[in-house]
Every structure is written in C-alpha cells, then in structure tokens.
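One chain of protein is taken out of this complex; the other chains stay put.
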C-alpha cells in the first residue's frame, strides 16, 4: 500500500464505515464513490447489505463505473426491475442513499436546477434531478460531492432540488421531513456533519494533508470552527487492500 | 365431414362469424368454446385478430383446453403479462369478451354469486367472478353457456355479478354502462339476441334439430315468439374443416 | 477479538416446518395470508399443508383473483374465517367445502372483483394510500365489496372508486427455482400476481422445485422474477405445488383434485368421513414432503405429471 491515498479513496472509506450489515441502499446518478463505498462495506463488515432500489440488486461489476445506469456494471447482478418498482421503492424508502449537486448549503440542501435568475429564466441551468424522494423516505442520506469550493458550498442554495435540513428542525417539521435527512457530508477535503440542535453544517474532521482553515476558505459559509478539528481516520491496511485489490482493480479512484 | 355437427361446434361457428379482423379480445375462465371461436375466426377471416387482455397474447396451443389459464395451452404464445397489465386492460377494454354464469336473465345479466338467500346467507353459493369490468369497458360481449335450461335462464337473476342490460336502456344509462353490453347469447339450442328498444332477450334462430317451442320450454321467461324463427346457419364445409382439422384435432368439442 | 464472528452472507433456505411455524406465528399477529399462483397453477400448496399441520386458525385468505383447491382445503381443515378472493372454483367444478361453509355461515366470502384485489396489492407495493379504480359499474358486487369506496376524482370530477392498500402479513409463493439468498425464478409462462404480492407483503415465504447455484441467477438476472430483498425464507420442496402445476416442471394432478372434490361433495351431502381421512392422510399425517409424495402415489405416479408438461 505504498501509493498515496487518493481523495476519492478517503471519501469511499469514510462512507463505507457508516453502512451497516443488513441495510438496503443505493446510489443515484453519480455513483462512482457511493458504489465503491457500498462494495467496500459488503466486503468488510456488511455481507448482508443489499444494493437495491435503483432497478437492480447486488451488482457484481468487474470494475468501478462512473454511472451505475450502465449495463456493463450490471451485466452480473441478482435481479433487474423497472421504473414501476422504483416508484414503490421511492415511497417505501431505503436505509441510505447518496446525493450531490451544483450547490450545497449550510443546512445540507442541494441545488441541481439553476444558479442565478429564476427557474424559467436562469442565469445558469443545471441538469435537474430524477429521484427527489429518497432524501426523506430513506432513513438517511449522504452528501458526497467530489469538489469542495466556495462555489458549490454556499450559505443558501438558489433552488432546493433535494431538501436536506431546510432551515432547521422547525422547517423540517412543517415540510413533513420526518427522517434523519443528510447525516454527513464528505468531500475531498473533509467530513462535515450537522449540529443536532440547529442542523447547521459544521466541520467534523479534515482529511490528512488538509487543514481546518483551508476547508473554511473553500466553503462559502461560516463553519464556526472554534477548536482543534481532528483528522479523518486514514484507511486501514485492510480497507485499502480490499478497495484496491478487489473493488477498484483498475484504479479509477486514483485516476 | 360426415360426423354430425355437435352443439359446441355450432356455438363456436356462430361466435367465430361475429369476430372481425383486427379486433382485440379474449375469453374468461370457461374458455373452451370462446377460444375455439377466436381460433376459427383467425384461421378463416380475421388473421389480424389479436387474442390479448388476459395476461397472454396469441397463444398457439396444440389442442383446445377447457381453461386458458393453463401453461400447456400457453407454452407457445407471443407474450405473457401479469395482473398489473390486466388491471390496465380491464380499464381500457377490449373489442370483445365472453361470459357465462349460474343464472342468465331476460336482460342478459349474469349471476355467479348465489342462488336463493342472500350473499352472506346463501341457499346455494356460486364461485363468484374475477373480471367484472370487461362486460362494459369492452365494446361488446357474448354470453355462451353450454347449458340451456329453465334453471340457468331465469326472468331475473338473484344477484347481478356481471351486468348485462340491467333492466333496460334507462337503467344502463343511470349505471354508466355506455357500451353495447351483451350482443347475443348462444347456447346448445339457439341464438338469442336483444330487442334494440327494450334490450330484452328474444329468440333469433334455433340450431338444426331444435325448435322454437323447445327453446321456450327450456327458458324461464317469455321469449315473445310470435312468428317463424329461422334456423341458425349451419357450419360451412370450410368452417368445419378448419375447426376439426386445424383447431380441435382431438375432438374436444364433440366429446 | 471477543465476540467477533466471521461475517458471511446469511442463507434464506429453511425447512418446510420451520417456514410453516414462522408463518403461523406471524399470522397470529394479523391473520392476512395471501397465496400466489392462480387456480391450478403455481400454488404454494406444500406451504399451505405445512401451515395447516402446525395449526393455523381464523385466517383471512387473499390470493390472485382466482383460487380453488388450496382455499377449499384450508376451509375443510377449519382454518379460515374470511375469504377475500373474487373467484373460488376448481374451474371444471365448484369448490365443495367453500360453498358448504359459506352456506352454513361458518366462513364469510366477500363479494369482490379482480381490480379491487389487484389495485389493493398495487397500492401496497407502490407505497401509496390508495389505488384509483375507474372500471366498476352496474354489478351488485359494488354494493357489498368491503374494500372499495367511492371518491370524487380530482382530475375528472366524476365519482370513481378507490381501494386502500392490501398488505398481507404473510404471502406464500411457489416458484420453480431460487438461489440460497432467495432470488426467485418463475420459469412458467404465467407469473400472475406473484411479483406484485411479494412487493405488497410484510413476509414472503417461497417454495421452489429446486435451489440453484448462485451463478444461475447472476448469469441471467433478467429472469429473476422476485429479488431476494422481498423474500424472507425459501424452501426446496419437490412437487411443492402438487396437486397444482409447476410449469414447465410438472402439470396439475387433475385426478387428485377431482377425487378430493368428490370427497368434498360427499361431505357436503353429509358424509365427512372420506374428507377427514383425506386430511389425515395428506395434510396432518405426512411427516415431510417425501412422505407426502408416497401418500399421493409415489415418485413414479408424479413423474407422469412431468411428462404431461411436454404435451400440447
């Protein structure tokens, strides 16, 4: 394990550790990091974790693919479903899901529709998003963008595509968001979670080679850093071996 | 074609002649006569008639089966569906369907639930029925019981399982039955249709070897026979050849 | 490390009696049992016999919209309180014990239609509070159907019907194959409502003709009809659908069902001895499926049913 740990590998390991045996979960459109995390969890401590809810169950891809909506990644899987069953899953919910967007704000809300302007007269139009329900029908979700800048971490998103904690506990209650919502955020720089009282984002740990000041500098809102921030635990030898030798043999996470 | 024409063969031919090319239709549970009629129509004048709407399309059974809900009859067919698609078909309707029951009344209503007593304290309980919708979502249906007695042709059914013409045009309008409903009845004795003004059943033709008086004697309500009743046209050589040599090779309709 | 166990994926394969006990215990909480297949095909009859043998009572029975032998047998065994199945018949003849029990007021058989049952299962599978239905008119069934109600359609403005979710506490299915994780493959042409029921139910227990290696599933995922996520237990039971069919493996045993119906007709006419003997011999008597196969004629007799699937 001489090669340096890549930012994506660090993200994968952070996510994998939080997935429990026996859970049901899936990843959305940008699936490289989430699917690697799920695979690592299944490999190490969660053999009964089921990948499901996105029209396929328990794929066994030969390598990692950036999109899981790819038959190459699904040629070997246990079952396929259609959008009718996805309709049901979206209502019944999963244990976990993953999201990321153009903008993420201090309360974990995610914007994929537009930056600037209005929906129908946008300054910059985004892609939109398909599944808006897993964010709250599922027990929890993770935010895992592969960029971390002041442009994609903003105080308030211009449009709430995927609701996170809205403006805090009271707003969630009014909107009927009764589940946990975003549990934490992992980026190439750090792990951020939410203050249980206010549900506002805060810095939980910084990855090796990064600093709290740097994270704050690349975040468009105040993280309220007042004390020493711990370092994100590094991948263990076991995690790295499983990841590199059995899941990501082609080194996609290090590319 | 020396063998005598059986009552079921006569019924099949009467039904087959009324099915048009390009139509979509199917048979319910008691499918022997209807499926033979459909096969005969396809063979002779309706090659684009589609059998569909009961979870399978265009079966090519090697022989006739009493139930179409039998994989032996469906092993070779063009496609299979499930009850979800049957839900859609039941709403969209077919061009034609077939029904029969424990009791049929003067307005073509059909009873499969109970004779005597009440639903939950019946004198005699019937089987009930699954598909109650094709009778009116479909353009038309046919009634084709293989018995014709005063017990199964009654003035008024004890329970309307499958609505026919209810008590006539006004009752149909009130109930929202906007399609044709039962077009005609064919039994081993005769063909009966409905007076367009009153929608009450009347004798249209008697099969060879039967008489109008005999049909009236075996019918539990007045058929209002006032003039000579024609004979049901016999099967043609072409019809009989197709039926016996290509559809009913095992002679089920003559058993 | 203390308490550490080697983590491996858990198999869902179990025995018939264990499966029956799990079902019985769950049904004591809520008696809604749903049966897969349709009429004489793909019915989970071995599981039904197993459940009767471990003593279920007061069941509410659901099914795809048509059922016969198994429901009649459960009624004959005194296990049923209510029937929520639109059509109950042996197809070529009526169900004797069903009719007798309803006529005697021992069993309530609700007047329903197929769309209500399928729509209720759809609502449950989809996770929505109801399914609209807009194809019910003129039938007396509408006056009695306990599961539907009239609603004002917010789109058309008309009065239409709606059915709430039907959520079986336990569903029994029979499929031809499964892997040890519980991924089911129906190889029959017709799968009826089995997939829908699996997604609509709290607990799903499946019997299969055989357990296949994992690779069989992975090599052809499109053939999997019910992903293991929906399945709680799977039991390998040779001839587990008997006397109904498990195409393309074996056909229905029409002679057996007819002989049963004759005993039911005799019971209906006042002589229950034959029916009681049937239940003792085929349901409560056999200690396992091997034993059952002997009581219904043995392997050689059943092999004829395999051959029957190759006719047609």
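Order of writing sets the chain letters: A, B and C. Residues in each chain are counted from 1.
The working rule: contacts are C-beta pairs under 8 Å (C-beta built on N, C-alpha and C of every residue); 3 or more make two chains touch, one makes a residue touch a chain.
Keep in mind the model is a prediction, meaning the values are calculated, not measured.
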item: Displayed chains contacting the withheld chain; value: A, B, C
item: Candidates C:138, C:221 or C:243 - the one touching the absent chain; value: C:221
item: Option from A:121, A:197 or A:255 whose C-beta touches the chain left out; value: A:121
item: Among A:10, A:103, A:133 or A:232, residue touching the chain not depicted; value: A:133
item: Options C:11, C:106, C:156 or C:304, residue touching the unrepresented chain; value: C:156
item: Subunit C residues that touch the omitted chain in the full complex; value: 123, 127-135, 149, 151, 153-156, 158, 160, 162, 164, 187, 189, 221-222
item: Missing-partner contacts on subunit A, residue numbers; value: 29-30, 55-56, 61-63, 66-67, 69-77, 80, 82-84, 86-87, 90-91, 93, 112-113, 117, 119-133, 135-137, 159-163, 166, 172, 175-177
item: Absent chain, residues of subunit B that touch it; value: 21, 24, 45-48, 50, 52, 56-57, 60, 74, 76-81, 84-85, 87-88, 90-92
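As a working rule, only the chains that are shown with their structure count from here on.
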item: Junction residues of subunit A - those touching two or more other chains; value: 84
item: Residues within subunit C bordering two or more other chains; value: none
